[in-house]
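Heads up, one of the protein chains got dropped from this complex, but the rest are sitting where they should.
Labels run A, B and C following the written order; every chain starts at residue 1.
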Amino acid sequence: MSGSTHDTAHPQQDHAHGAAVKPRPTLEELKARKARTRQRVAGDRETITVSMGPQHPSMHGVYQAVVDLDGEIVVRTRPGIGNLHRGVEKLAEHRTYHQFIPVTDRLDYISSFAMNHGYCEAIEKLMGVEVPARARYIRTIAHELCRISNHILWLGVHIMDFGAQTFFLICFRDREYILDLFEMLCGARLTHSYCRIGGVSKDLPDEWAHRCGQVVEFLPKRLAEYERLIKSNRIFLKRAVGIGIFTAEDCHAWRVTGPPLRSAGVARDLRKDEPYAAYDEVDFEVAVEYNADVYDRFLVRMKEMRESCSIIRQCLQNMPDGPYLADDAAHVLPLKKYVLRDAAAMVQDFVHVFKGPQVPKGEVYRAIEVPKGEMGVYIVSDGGPKPQRLHLATPSFYHGQAVPSMFEGEMIADVVGIFGSIDVVLGDTDR
Amino acid sequence: MDSTTVTVEIPGALKVIFDALEKQFGDRLLGNDFFRGELTFTVAPEDFVEVATFCRDEPSLAFERLDCLVGNHFPGRRAAPFEVTAHLTSVSHTTRLRLKVTLAEGQKMPTAIAVWPSANWDERETWEMYGIEFEGHPNLVRLLTTEDFEGFPLRKDFPLRGTVGGRIRTDLKGKM
Amino acid sequence: MSDSAVQFFFLLIKAILWVAVGVGMVPFIIYFERKFAGFFQSRMGPTYAGPWGVLQSFGDMAKLLSKEDLTPDYADKPVFKLAPYILFVPGFLVMALVPFGPLGKEIFGYQVDMVIANFDAGVVMFLALGSIAVYGIVFAGWASNNHWSLLGGLRSGAQMISYELSMGLALVGVILMADSLNLSQIVQGQSGNFWHWYFIPQIVSFTIFFVASIAELNRAPFDLAEAEQELVAGHMTEYSGMRWGLFMFGEYVNMVVMAAVIATLFFGGYKAPFTFLEFVPGFAWLLSKVLFFVFMYMWIRWTLPRYRYNQLMDIGWKIFLPLAIANLAVTAIIVSVV
Partner (left out) sequence: MGLKDIIKKSAFVEIIQGMSVTGGYFVGPKVTVEYPKEHITVWPRYRGLHALLSDPDTGRMNCCGCQLCATICPSQCIFIETSEGATDGRKHIDIFDLDLARCIFCGFCEEVCPCAAIVMTPVHELATYDKGDFYLTKEKLLANQVNAHKELIKR
């Protein structure tokens, strides 16, 4: 357990990639800054109402924000979600634990492996399945690749929200390398369905580790290029610094997690605090910034991508041999190569498909650090092959709830910037 | 999952929570459970806000955050078929706690918005999915489904397929 | 033929040629914008219509002409229909002021001015016409009866008053150096090799003018009126078909004209960079300078994010205006002393 409090007395870390060390504000200073923004909406004035979303060109997904404007200043925002509601939790109650894995892909379709992973971690906790070491390492690599691809996509879209269109396309260009790796690994570029209860569905293919190593060597160079393009650009600084302040206190109250929380000076990262997969065996740093604004969220994510590259590099170096799926007949869908040769495995296959896995009675809550924040999975089992209740506490749901309070007193031009900086995906919000 | 009294040994960090809550509320806690390293307390609906506030404000507990607030439906339990579960998280102590409330059909529950603002949408979702009303909620309207949706979709007697609610409103033609 | 009839005949030819060149360039400038946008993003841009996609703009035009032209029910219809032309026409009028060759050039024994309108107050005329164009945007924003359009129109108005002043003041430096408001005289003042061009002594006013011209053209990083990510399409939200096409067309015409004006004021207009290169016609020099500035506009657009509108006003009032005044004072002192 690392120190994960809002610790203003924390010693100044060296900013490896930032030129100058910025002064670190206290909570009171941040609050005062926020109050100054809020001040602009004081008083009762005539407003006009515009609806940003669901068809607005830069609202991410089908989020609706009905905004009351006083001139260009946002007075009130009424959020609306649900346009992408698919009843995932109801579906879960009618599918076996195995069958639900592909459905989790569709939650946060930008980082679907992370969703698979979170769900499988929760199930494994409920069942008490021990995941073999190789599977844990593969999961860690895949999860970090997922994080990089999510952040790169986020970066492109976020900077495009500020009007720099080139960024969007060059970020998509570089995301392609990671999607290719995923395609090689599990056969799908977006909806991976790669995690299985007790491990992963396929072993690393030949050449994959080599290619992955090349990509993580190459990506930091591209990240440096992005920073050259945007990091100290005066327009970006003007648009991002001091905008959309959300202090650590606010973050806790609104359950805002992930990069927005870390940009408010809280070193909260479930990869360190409640380690899963192979995160306790690799060495990495939690990216923390202290100004809680749009710019610091950008810095946190840039740092996280670099850390992810280093995590992947370490995992590739220390990749253990051995099985990549647990040998546990009661809980694990057997591997195809055994099903074709082994009668016992075939029986296990039939039992798992027709009857489902054996699950103890009980309830668990397991949260993991997905790219957008903390995703919690709450499973209530009544001992049957299907969950009695499955709830996905996805980060975007709470982020979508919290953003309207960030808009207050900001300008309409910044609404999209702030919304983008939080990184909300509507598949994740509406479930 | 009936609430039983704990017999197994609780590890250190959770023991603090266990003791603090037992000391503060004693008999008003209706039961507790310890499974897979997670501590659960059952409280009465009218005590929920008080217990939650204590959990948030007591420095040795410091549950700053409500991770999620979930409803559940057990048609088998005649007396109190509904359950509301709150998952509390302490960022400073990296601990978690589950508070549980069981409710009869039509029984109301106090809102936790005053304790954690993030409970707002969670409660709206619980209401629209299970029909559990939250007293004092400022805006208890449908969140994920359409406004004309009928029924509470996550109840066990609600069918998986069908066309309840969410139809195209032909009666609004010309008025929009 | 009497002399005035000949002069009128030449004027007609000049006007037709100049307009033809200006209008004919626009589809290719749009094509270049799209192609270069692709290049800046390591894409290839349009490749299908014609060789390397050069016919892309004509395809787009055909598409726009065949589209339905929608007018919203609650729009202020006459104003709505008028707005694109108000944006579009001043650009052409400014073209008349830009000289593309020396005055009194001898063609078939006649003295012909290589400029359509040898106007004595050319710079003032240019500024006046430039400020008319903004009415097109304001009218479009108002007449569409849409909140997004309204915000776009308002922004455009606010934007105009904040940069136009420093833009005009920046030009006074040039006027002082050339001792004339006539654009042909200003080009004459820059005779000689390229170090005689005004952008070197007037680097400050060139910078101010260039940045303000981007704002005048409503291009990124100052495309606040359009601001796709914020205001959907700003003043153009309710326009469709060729009416929208006119806005687009007007924008690019204005871009060509603005590039020509910058070339004229600061980069020697039709003059060659070295005197020994003067055998190349002045028109070619002007055209290459125009293309260079158009390319710079594109490069800037596809690199930089957008300012917020109050930040543009900050820059206009708090930085550019004092700088322009200081530059004017310094220039005035130096000119009067030297």
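The rule we apply is simple: a contact is a pair of C-beta atoms (placed from the backbone, for glycine too) under 8 Å apart; a residue touches a chain by one contact, two chains touch by 3 or more.
It should be emphasised that the depicted structure is a prediction, and the values quoted were computed from it without experimental measurement.
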Visible contact partners (per top-of-document touch definition) of the missing chain: A, C
Contact with the hidden chain (one of A:R173, A:R313 or A:K386): A:R173
Quickly run down the residues of subunit A that touch the omitted chain. 95, 98-103, 105-106, 166, 170, 173, 176, 180, 183-188, 191, 193, 201-202, 205, 225, 228-230, 232-234, 333, 336-337, 339-340, 346, 349-350, 352-354
Contacts of subunit C with the absent chain, listed as residue ranges: 36, 38-44, 47, 299-300, 302-304
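To be clear about the criterion, only the chains that are shown with their structure count from here on.
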Would you kindly tell me how far, in whole Å, the mean C-alpha position of subunit C lies from that of subunit A? 46
Taking each chain's centre as the mean of its CA atoms, how far is subunit B from subunit C in angstrom? 63
Averaging only over C-alpha atoms, locate the centres of subunit A and subunit B and give their separation in whole Å. 25
Contacting residues of subunit A [partner subunit B, same complex]: 1, 4-5, 81-82, 85, 87, 89-91, 93-94, 125-126, 128, 252-255, 266, 268, 273-274, 361-365, 367, 374, 376, 378, 380, 382, 388-389, 391, 393, 397-398, 401-402, 430-431
Considering only the defined contacts, which subunit C positions touch subunit A in the complex? 37, 40-43, 147-148, 150-151, 155, 220-221, 223-224, 227-232, 302-311
Partner subunit C, residues of subunit A touching it in the complex: 48-50, 56-58, 69, 72, 159-166, 169-170, 173, 229-230, 233, 235-236, 238-239, 411-416
